[in-house]
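Structure first, then comments.
Heads up, one of the protein chains got dropped from this complex, but the rest are sitting where they should.
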Amino acid sequence: MAPTASPKKIGIFFSHADTGRLDGLDIPRIMAFARELPDVAAVEELDPEARPDPKILAETIQRLQLTEVVIAGDTPGGHKPVFTRAMVMAGGDPELVRLASFGEVGAATGAAENSALAAVACAVHGVPFGLAVTPARVPVHPDTLVIGAGVAGIETALRIAGAGHKVHLVERAATIGGHMAMFDKTFPTLDCAACILTPKMVAAGQHENIDILNCSEVQDVGGVAGEYKVRVLRRARRVDPEACVACHACRDVCPVRVPSEFDEGIVERKAIYMAFPQAIPNSYVVDGENCLWVKSEGKKCGACVKKCPKDAIHLDEEPHSEELTVGNIVVATGFDTFDAELIERYGYGKLPNVLTALEFERLTNASGPTGGRIVTRTARRKRKTKQEEWVFDTEAPAPRSVAIIHCVGSRDQNHNPYCSRVCCMYSLKFAHLVKEKLPDAACYQFYIDMRAFGKGYEEFFERIKDEGVFVVRGRTARIEAGTDGMVIRGEDVVHDRIREFPVDMVLLAVGLEPARGAQRLAKVLDIHPGCDGWFTELNYNTDPTATNRGGIHVAGVCQGPKDIPDTVAQASAVAARVLGSIISGSVRVGRDSVSPEEAADTAARLASIKTQEEPWPSEPTHT
Amino acid sequence: MNDECRIGVYICNCGTNIAKVVNAERVCHRVADLPEVACARTYKYMCSNPGQDMITQDIKEHGLDRVVVAACSPRMHEPTFRKALEAAGLNPFMLEMANIREQCSWVHDDPAKATAKAADLTHAAVRRVARHQPLEKQEAPYTPATMVLGGGIAGLTVAVELADAGQHVHLIEQEGRLGGNVGRVDLTAPYLDSARDLLAEKIVQAETNPRIDVHLRSTLTDLQGFVGNFTGTVTHQDGSDTEFPVGSVVVCTGYHEFDATRVERLGYGKHLDVITSFELEQRLRSGRLETADGRVPRYVSIVHCVGSRNVKYHTYCSRVCCMTALKYGHEIKSALPEAMVTDLYVDMLSFGKGGEDLYRRTSELKTMFLMYEKEDYPVVRAAEAGDDCGLLVQVRERLSGETIDVPADLVVLMVGMQARADSDQVARTVGISQDVEGWFIESHPKLAPVSTPTEGVFIAGCCQSPKDIPDTVAQARAAAAMVLGYIAQGKVEVDARYAQIDGDLCSGCRVCNELCPYTAIAYDPDEGRSDVQSALCKACGTCVAACPSGAIAARHFTDEQILEQIEGVLAWSSSQP
Amino acid sequence: MAIRANPHLIDELEKYGAQDVVKCYHCGNCSATCPFSGDVFVFPRKSMRYLQLGLSSRLQGNLEPWLCYYCGECSEECPRGAEPGETMMSMRRWLTARYDFTGISGLFYRSAKAELLAIVLVALLTGLGLTLFGMAQGDINIYDGPGAFLPAEKIHVFDWVMAGVLVVLLGINCVRMWWYTVGADKEVRIPPGEYIKQLFLVPWHFITQHRYSQCDRKQPWAVHLVLMLSYLTMLILIMFFLHRVQHGPAIDWKAHAFGYLAAAGLVGTTIYALAGRVRKTWTHYQHSHETDWIFLVLLLVVSVTGIIQHVLHRGGWTTAANVVYIAHMMGVVPMLVLEVPFSKWSHMAYRPLAMYFSTMREKALLAEEETEERPQPAAQTA
Partner (left out) sequence: MEFEPTIVGFLCNWCSYTGADLAGTARIKHRPNLRVIRVMCSGRVDPTFVMQAFASGADGVMICGCHPGDCHYLEGNDKAYRRFQLLKRLMVSYGIEKQRLRLEWVSASEGERFARLVDTMTAELKELGPLELPPDLSLEPGTHPDAPVVREVTHG
């Protein structure tokens, strides 16, 4: 240690945050470790119940003659202001109050306890964690695996492939594109999603460095950082994408009709189908669950095989798994939407004209079932079974009034406590589309807080209001079937009124949830899913795309809800990390491998060579 | 008409997709008679391997020098057939496709008419391909060094990211220190991590990394050249200039905070105890959270959207203020357990990860939230004698419909972000554009959020629009990714399809200079004519169409080629088959 | 004129049981969920707002808490767990304290100790008083008739005196309630005629608790109705038919049938409520304020001692009957003297009055709005 004028006396205070995320940590062990560190004069625990009182703390600091204070805990920052004040009251230097934030260094679980120890050591020496804790670099395999081929996955893949490196793009579905392919327009510029995405999809499909593994899922991951061995399950497509020329002969003869996932079930598809005309690979695929031939093990049907002019259909194709070796893995599994049926009072599933956001995206899409006409669902008798079904008929009457309800399943402790970040804006987009296509229709927005935060978003909100959309600040309570259409009841908070009026169509701005299987994937990859199921980034601020494992990155919504621009930015950000590692030929191993002792030594060394002026900038004189 | 050329025409049946409606044989016969056509064939699936082999074979055997494929949309299989040509040692640009599936057989019922149309399209393709020239993909070297403007969190991230990948970076900072606005913040929302530590980490990394040259008190005064081959002139404090050859420039010039004095009602500058968020940060950090006369405040009032979401000042939302305000709620309660915190907001934009949770926890600390109408700012006035507070904030509270006096000893104004005063200067220097609010405009918000119309110039962080630290870092990394993309290739590929100016024909009228959205055309006053910087050209052809003297040619979309095509589609249309 | 926000009101209401009101972010879900909030009275959100901002003056004039019967749906659907139902409950407690001119009510609600102490005190006094009085009167072994230890006729005089005192106390509080909620309000003028026309509402709602029956859930209303009617029956029997229920040993079925039914009703409902609060069966049983427990326990004690005393009396164990009677009265007197004017029971007056006032208020407001017709949502929100 560099000799200092007055003897250093450091006090360490452990705070139990209300989050309860520290349960996994062995606090006594950490405290014991802290006592052994140089210049540590006192190690105390703060009362989790009471809010610390500055006067008492000041007395403590004086009693123990502390010159420096370290607050350790899950989110110790919550106590920094009071300690800083106490320090001043005790005549100390406020700059010498430091944090050892376990949450920040991902030490929420027992597995990462070493990070917690290291964090304490770094704080004691006054050296930022990131400087002292630098996991070793290991050689990296130049290939990359991208899991999930939505806009995030495609963007990352294109960036890396564009730089001349191999990318395996694994997608669960039969086509790449993800949710964005389903959208009609994108906010706030209102340019069509297809125009933006399809070129990217085609580029990805034709890129010699991108190997698309559709109908595939990552089964398990072995190996070590820098060289992961990934086993990918390739489910049977039953149609050879190379041979298929996307003529629809097979589709026409297929007798099975099932709701189309791509169209959110508002139209039907066959058991042999192509999700949408621009699907990549541009080839048909057989849905094994519903194909008669597959279900009857070859006893029934098989009409498509006979019809196919290119003999591209092999109904007997078996799934197989493939072994890949990659240096970096990018997780871009995106999201699924909240199941609106969980909120009974909105009547989704019972009232035919209560639609979810994605259903409306399909309905209003120029390539959707009604060619983009916004119509109400009408009843129709099924030809065969004679039973009634509700369908979107191009000739059906357009809704005279549309209500859009925000925060469905979001910001609600009974469902998802978090904000889904995109709903406000896409709701405004919907309002615009309604007004554009049905100028006479009344359109209502029921919102809690209008979160128009991005570039041009607030302006878009103003524009929507100018277009004559009624924005009601208040959450709708219930939707019930009325004499003609439905009756919606909600409070108009700012006008202190209950609004109860008939509407023809209700759009539920359903929130986002981690994609199905994200938890499983987290286990397979051994990365942390956060409390809400979104993958935990290595550092909220400085490392929003890395994870606790070296060479494994997260991109896009699977890390937390975000809109397309932010997703694309993050996706490219990941590419930077991957390319960086490939170019430099090495990748850092995960932070779970931190050795606290090592970290302590490094911190001590850095502290001693640290220049006299404080490492962080002081308050600027300008502005 | 070029009679020397030997063209092979291949008409695809695409199973029955084309043949069902279009009589491929007939089309084949008609084009076969054309003088420049050496051979014409039909096949079930041209795209299939046998189909492609057929082409390569013919090229070798019949010595074809040009190929027409009448099949599906070029958007689908042009790359496929270009490969086939290359395989046979032909320049890939000697191919032309006629789209007789998507735009013919699939959309028409009448076989006769469809066949006629298919023939026209194929004929046009033949006429066009006859005028094709072999084109070579152009390449320019890429200088691996990168220039980063601005030493804030965005700039630091870009620099460290690139340096970690082993690349050289020139980090240009106007001020005498690195860190930018984050350096004025103590804790970050929502987890109250130490902003000082995260910044210290980056700064030390930047200062100690030999690959990063930090130039403090310096500004970029001139930028010449094009992607991969820029020369940036940096002027230092002492007036001296240095020139740096760089491949790319990343602009991370950040923001200024809104000047709160502009909103009179809030009394900033009038009442000493009305302070800005940055001033509060300073007081929190120095452990002296006191009023001007050194009292411990009992009531602290936070006002959101100061200068934001307001037509008079800035229409946009500054994106970070709400979260920061909630963070202050916590910090103030921590420093002053006795104090009552009131929070005057318009909409609570706690949207990020952990945001809603922070909002909930702040409410549970008994922060009093009052909602005011957008643009209807509260009025701050001195309290009457005998009041237990120094100031009163009068607000028309929307959730109760009442006009409320909020007691306050300290009023904190959440000042929004605005474009830096000198941003237009930066924009001019590096050749990028700004929106009405002065933020730099990205090429495309979704396709290319960090690129600009000037290739090789990227923007990241708050200079593009307000954003919080994670989003800034993500964008900075995205910019780094773009740069690394170039570096990985070591060269910039210039699309073979670009505009060329015939110096002899150019009258120097400079119409094209103004038109080019990529400023790829420069006027050379000495020569008295304009010239296209091929590396910058995106081959839209707007200039070509505009050139009054027809001096500009769009390679692979030349006037001749298109005129031939026009001739071609019309030649037979008068005579119905 | 601006009203001064008072950040401390929340702390005060916490003592009355409002724990989670700070969590509310005013999505308006509760108000829209409540079948009772309509054109004029929109609640509970608005009341919660007054509380959050500490607008005591507004809250004091607020009739809404009395219009809520705590079916609990709002609390169940609240996205923030702000417990609107419980908050309304606490506001009723707070209002009760506000209406009470003596300030005793507030004291009781804020500290259970104080209330318990008072109860014990009054109980002891009653016990002592009755014993001494009995001693002076006659023989502890004689229940009634000549030389009875506590002759019914004489006790009955006490009953009437006590009743009178209670009516006066409660009456004054009711007037205060009127003043806060209707009288002081200059904006809404209620024509005097209305007071007569709507007066019937008070007994009507008192007897039927009609509004309570309008809740989506009927059971809580049923339970409450039984409890109330049983209690009322007892009151009437004792006040007006004492001679028929007192004299024995023969059982006068015409009177006693009512008595037994009422007794059963009281014990049944009280136990149901207690069990419910222990097991937190209903949303409105989730949170229990001290006063809720005291009230129920007291009621149970009174009912049970009453029954025992009756059995002993009819069984001819006169001495025991007299002793238990004193015990019984030690429960009855504090219950009536303390609970009726100052605590939970006062709502038997406030609720029907609230119905009465609110109906008149609503009519008046709507009448006003007829004149300056109400703006449409479009006009307001666009």
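Note that the chains are named A, B and C in the order they appear, and that numbering of residues resets to 1 at the start of each chain.
Criterion: a residue touches a chain if its C-beta (ideal position, glycine included) is under 8 Å from a C-beta of that chain, and two chains touch if they have at least 3 such contacts.
Source: prediction; values computed, not measured.
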item: Partners of the unshown chain among those that are drawn; value: A, B
item: Which residue of B:56, B:99 or B:167 touches the chain not shown here; value: B:99
item: Full-complex contact with the absent chain, from B:83, B:113 or B:381; value: B:113
item: Residue among A:136, A:342, A:366 or A:379 touching the omitted chain; value: A:366
item: Touch residues of chain A, complete complex, unshown partner; value: 184, 189, 191-195, 198-199, 246, 277-278, 365-367, 371-372
item: Positions on chain B contacted by the hidden chain, ascending; value: 73-75, 99, 101-104, 106-110, 113-114, 116-117, 120-121, 124, 453, 497, 511, 514-515, 517, 538-542, 544-546, 548, 554, 557, 559, 562-563, 565-567, 569-571, 573-574, 576
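Everything that follows uses one rule, which is that only the chains that are shown with their structure count from here on.
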item: Selected interface, A-C versus A-B, where C-beta contact pairs are more numerous; value: A-B
item: Inter-chain centre distance, chain B versus chain C - centres from mean C-alpha coordinates, in Å; value: 67
item: Chain A and chain C: spacing of chain centres that average the CA atoms, whole Å; value: 52
item: Multi-partner residues of chain B (each touching 2 or more other chains); value: 348, 360, 371, 399
item: Numbers and ranges of chain C residues touching at least 2 other chains; value: 25-26, 46, 80
item: Residue numbers on chain B that touch chain A, as the complex places them; value: 14-17, 44-45, 47-48, 75-76, 79, 157, 161-162, 164-167, 175, 177-179, 183-184, 186-188, 191-205, 256-257, 278, 282, 284-289, 309, 315-317, 319, 330-337, 347-357, 360-361, 371, 398-399, 401, 439, 444-447, 449-450, 464-465, 469-471, 473-478, 480-482, 484-485, 487-489
item: Residue numbers on chain C that touch chain A, as the complex places them; value: 25-29, 31-33, 37-39, 42, 45-46, 77, 79-81, 377-378, 380-382
item: Chain B-touching residues of chain C, taken from the complex the two chains share; value: 1-5, 7-8, 10-11, 22-26, 46, 49-50, 52-55, 58, 80
